[in-house]
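The complex appears here minus one protein chain, its other protein chains still in place.
So, subunit A:
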Amino acid sequence: MSNRRSRQTSNASRISDDQMIDLVSKLRQFLPEIHERRRSDKVSASKVLQETCNYIRKLHREVDNLSDRLSQLLDSVDEDSPEAAVIRSLLM
């Protein structure tokens, strides 16, 4: 449905700059606490985007680390330990 809507625009970009700023400020909500110097809206928008990039990279790194630890943990589990029982009950 959204594709049909966007097909209607021809030369102008789909939303105005004001709406863009609004969307970026909504995006800001999802980021952890960031330092902000509100000089101009354009500056803070690119700052938000920069923080977003950093946050995404941080999350990717965490996924990597956790995958690594999970791999070690899943392999080193004794067959008889309580952890094995937990895994078995979760995975069955």
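By our rule, contacts are C-beta pairs under 8 Å (C-beta built on N, C-alpha and C of every residue); 3 or more make two chains touch, one makes a residue touch a chain; residues count from 1.
Methods note: contacts and distances are computed from a predicted model.
Peer 1: One chain isn't displayed here; going by UniProt, is it "Centromere protein P isoform X2", "Mitochondrial import inner membrane translocase subunit", "IBH1-like N-terminal domain-containing protein" or "MOT2 protein"?
Peer 2: Of "Centromere protein P isoform X2", "Mitochondrial import inner membrane translocase subunit", "IBH1-like N-terminal domain-containing protein" or "MOT2 protein", the absent chain's UniProt record names it "IBH1-like N-terminal domain-containing protein".
Peer 1: On subunit A, where is the contact patch with the chain that was removed from view?
Peer 2: Spelled out for subunit A, the touching residues are 2-7, 9, 11-15, 17, 19-20, 22-24, 26-27, 30-31, 42-43, 45-46, 49-50, 52-53, 55-57, 59-60, 62-64, 66-75, 77, 83, 86-87, 90-91.
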